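In this view, the complex is presented without one of its protein chains, the others remaining in place.
Then we have chain A:
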């Protein structure tokens, strides 16, 4: 019985963490190029509704994910045009994108309100899914969960092992210097922003097609903001983003189990609901407080517009 509970909590934790990982890793790449896009919440919402509508009409959840990806990237490119080409203030443009995206998703999603999709069966990995306790939780999951792990390794490899990642980090540190040695700063920033938007769109698609296969207005429920905060508190490092996302998911799920168990504890439920936020921030701040490592990992020109003079 205890083993089942453990497996159930772990399973739910991984599921709850996945949309955060997808979105936050995209934002991490985005921000490592020096562009701060606060519109994650809006991009997730638009991704979610686009994915739901496509999956609903086509019957294919995978076309839905693709639609979410494209919709998120399209939203991000609108932001990119404002923030990179027109050099508008990134904070203001990002906030506008967040608000606009949430509203747009609600508007487009009206006809789909309270419709549901057939649940997508999980993919059970052979052999390792039979590992006691862990197997059922980790290796009998949705395909996008496995995709989020692959994304983690891909981002890690890209940032620290590939030349393109090196160029991206250089652009985020000093766009002027990167331009001076001949790298296309504007193009790289556009690509990074589009990638961030695409991943946020996939994060949204995971919510509306796999996690709870239905469309409800406001179903993103602040996850875009949490993903943004995760990236900062994880000091722009992929492993810490993963850790933070699962920590958040874990505490979220555990407190739901505790509340659901109806234990007679004299404890305000609001406090329990705020626990995931508190715990994530406290832990990430505690492990990321060495000023030297922060300096080495944070993109120095984050949020500063740059355009090479003609």
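The rule we apply is simple: a residue touches a chain if its C-beta (ideal position, glycine included) is under 8 Å from a C-beta of that chain, and two chains touch if they have at least 3 such contacts; residues count from 1.
In this section, contacts and distances are computed from a predicted model.
Trainee: Leaving aside the chains on screen, match the unshown one to its UniProt name from "Nucleoside ABC transporter ATP-binding protein", "Bifunctional protein PyrR", "TIGR02186 family protein" or "ATP synthase gamma chain".
Mentor: Not shown, but named in UniProt as "Nucleoside ABC transporter ATP-binding protein".
Trainee: Taking the full complex into account, find the residue in A:111, A:126, A:182 or A:268 that is in contact with the omitted chain.
Mentor: Per the contact definition at the top, the residue touching the missing chain is A:182.
Trainee: Which listed residue (A:57, A:124 or A:295) would be found touching the missing chain in the intact complex?
Mentor: A:295
Trainee: What residues on chain A make contact with the chain left out of this view?
Mentor: Interface residues of chain A facing the absent chain: 163, 166-167, 169-170, 173-174, 176-183, 291-292, 295-297, 300, 308-310.
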